[in-house]
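The next block holds one structure in the form of structure tokens; read it before the comments.
All protein chains of the complex are present and in place, except for one that has been dropped.
Then we have subunit A:
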Amino acid sequence: MLCHVTCLATVAVLFNDGTHKELVSSVGWTTPDELFSCSEDHQIFRWNLLTNETTLVVRLPDDLYPVDLHWFPKTVGGKKQGLAEIFVLTSTDGKFHLGSKTGRIEKSVEAHRGAVMAGRWNYDGTALITAGEDGQIKIWSKSGMLRSTLAQQASPVYAVAWGPDSDRILYTSGKQLVIKPLQPSAKVLQWKAHDGVILKVDWSSVNDLILSGGEDCKYKVWDSYGRLLYSSSSHDYPITSVAWAPDGELLAVGSFNTLRLCDKTGWSYALEKPNTGSVFSVAWSADGTQLAGACGNGHVIFAHVVEQRWEWKNFEITLTKRRTMQVRNVLNDAVDVLEFRDRVIKASLSHDHLVVTTSLQCYVYSTQNWNTPLIFDLKEGSVSLILQAERHFLLVDGAGVYVYSYEGRLVSTPRFPGMRSDILNAQTASLSNDTVAIRDKTDQKVIFLFEALTGKALGDGKPLTHKMEVVEIALDQCGAASDRKIALIDKNRDLYLTSVRRLGREDKTNKIGTMVHTMAWNDSANILCGIQDVRFTVWYYPNAVFVDSDLLPKTLCTTPPQPQGLTSPPPHPAPTGEFSRTPHILNYVGTQVTVRRADGSLVYSTVSPYPALLHEYAGSARWADALRLCRFAKDQTLWACLAAMAMANRELTTAEVAYAAIGEVDKVQYINSIKELPSRESALAHMLLFSGHVQEAESTLLQAGLVYQAIQVHINLYNWDRALELAVKHRTHVDTVLAHRHKFLQDFSKQETNKRFLQYSEGVEVDWEKIQAKIQMELAKERERSATTSVRSSVASRR
């Protein structure tokens, strides 16, 4: 469960020593505290934020005017790169230059006619792409050898960006954006994105979203299919720079005298109006806490993300300064101040614990005691994601995924071949007390499941494979490990539920909702909430789909769009997205659901407390209490939940009452018939049949040696072939099957066409009286047997 960040603001610090004499064209971070900037005064400066020192790295030749600067990526496929610290610098004379950290220009390559507008390394550092004023896009090897000219157009290319897997590129073509796969035969996607020339683009590797800004003074967010997700209102000046934060949660936008910090859904957290001139380039530090901008008046602007807020139950935590947090207990207004040695990078508050990571350490606070945190060192500083469960928490950094206990012990490190932990987010990874689920990046249909305590793959080690690309996963948080369920939303926005631990039997993945944009499990009961289309829906007992799928719709609680609705358009000069702009569920704690609307405002919704109580009673087998609760609440939904829960726990008496309460007479009758069954095995089999598990019911009966009953089950289901097969295999009741078949055909006045039945009916005489007698005998045998076993078992229990 993620705690949520409610508010953010940047504090801008302006370095005003006028080091650069001309406009600064680009900036790039090497470490979280070191920045390089290049300017049209032919100088490259290094800014050290720890010592506040600025040093001249190199003075470039007088005819070299830098345009863009990009550092070689630090991590390659989860592995830390050696000290191959080089950067690419493009210039107006059509060349790009590869330089080292000391400022030595190792190589200059003639690349384009006219200026080279952008140069970008791909994520694994194997290729470099340059875009020129001559309208060409070229791919180069790491050492600067030309590989190919990927595209050619009549107008200048102002910006270029790599796709998340480095297999596609995005570039600008006037007012249009173009996504071009590197494979020559693959389809090119092109669309008109802005009303003015597009100046900058960025593509997040974590959330796969595209950000663009142009001369029409707007910035827009797109998905990778070119669908508009957000369009800003018109600014006063053109947007001159855009950048995604490394974790894909925030984005930064620069314009004339403007720096804006926005959520990934587009709405603005904070606006700063520093006196900088146009901000030509913005860059995030790798830990996502700092932002640098290259300003038109020769300044370099630095901004820090502060004022983040986390809320959980009665605690409210604010990051007041870079190294200081303030904890407020709303119940008694007690305020604690937490100080850290280093800058706070990530924090998460949930399950009675606050987990804070700084650049070197991890602090674990209990909400009972804010004075003595548990502190341990981190291998790598830049933690990109924290997930919490009741018993342990998960840290994700560039190198891997780690499960820690709240005592600070490393519990396990789940991993699978080809894992890229740097791009995991809360939608693609999930943690519960016993399970870790991670969606694969290369094949998005695949979900890897791990035992949280050992880090080993679950079951036979095969990952869960869905039939569609999965966009969001969530594990339920309560109950036994063997009942662990995972909810997943696929590309079609269908919501599925399936078991994590498949004990031999083939468990189905059941669809429980459509058009689901967002979902969350409750933290204390296995209740799921989500937003289906425009309605807020709560699945009080999603397991019902495995027990009695007809019951599922009755266990739902759906609220229509709320008055100041979850999806109603905001009253502001809001950008007009033509696609439904969807709200996002932040968390579901206790009875309260917190939803972030598309315009950034938070709305809360309460869910009735009864279902959670019912879950508790069912979990501890207090069926009498459960019945009393349902009678008290007088709610059909609750009764339906109870019916499903009772059936799941094979609690027939309760189930009968509950089904009666919701008027499912047929089911009550069936339950009654199950109750009258002579043996435990056939009762079990019929309960399995009740949930639609025919195969399992059959094998249960066969295991108990109740062949006739198994055959009868198939006869009742008109499953003729299987019934005959069983009868023939066990050399019994072939005539029974044939008799029933004959009767069935007669009733529907049909001719026998099934070859097998024709074959067997030849040699067998059908005599109803004999058959009836045989059946009676079988039933008597079963009764007798179960009587002896029950006596035996009662004797055993007495002993």
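Criterion: a contact is a pair of C-beta atoms (placed from the backbone, for glycine too) under 8 Å apart; a residue touches a chain by one contact, two chains touch by 3 or more; residues count from 1.
In this text, contacts and distances are computed from a predicted model.
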{"item": "Protein that the absent chain corresponds to, by UniProt name, given \"DNA primase large subunit\", \"Co-chaperone HscB C-terminal oligomerisation domain-containing protein\", \"Small ribosomal subunit protein mS29\" or \"Intraflagellar transport protein 20 homolog\"", "value": "\"Intraflagellar transport protein 20 homolog\""}
{"item": "Selected residue (touches chain absent from view) among A:454, A:558, A:601 or A:759", "value": "A:601"}
{"item": "Of A:54, A:268 or A:754, the residue in touch with the unshown chain", "value": "A:268"}
{"item": "Touching residue (missing chain; options A:225, A:632 or A:768)", "value": "A:632"}
{"item": "Residues of subunit A in contact with the chain not shown", "value": "236, 257-258, 267-268, 270-271, 273, 564, 570-572, 592, 597, 599-606, 608-609, 632"}
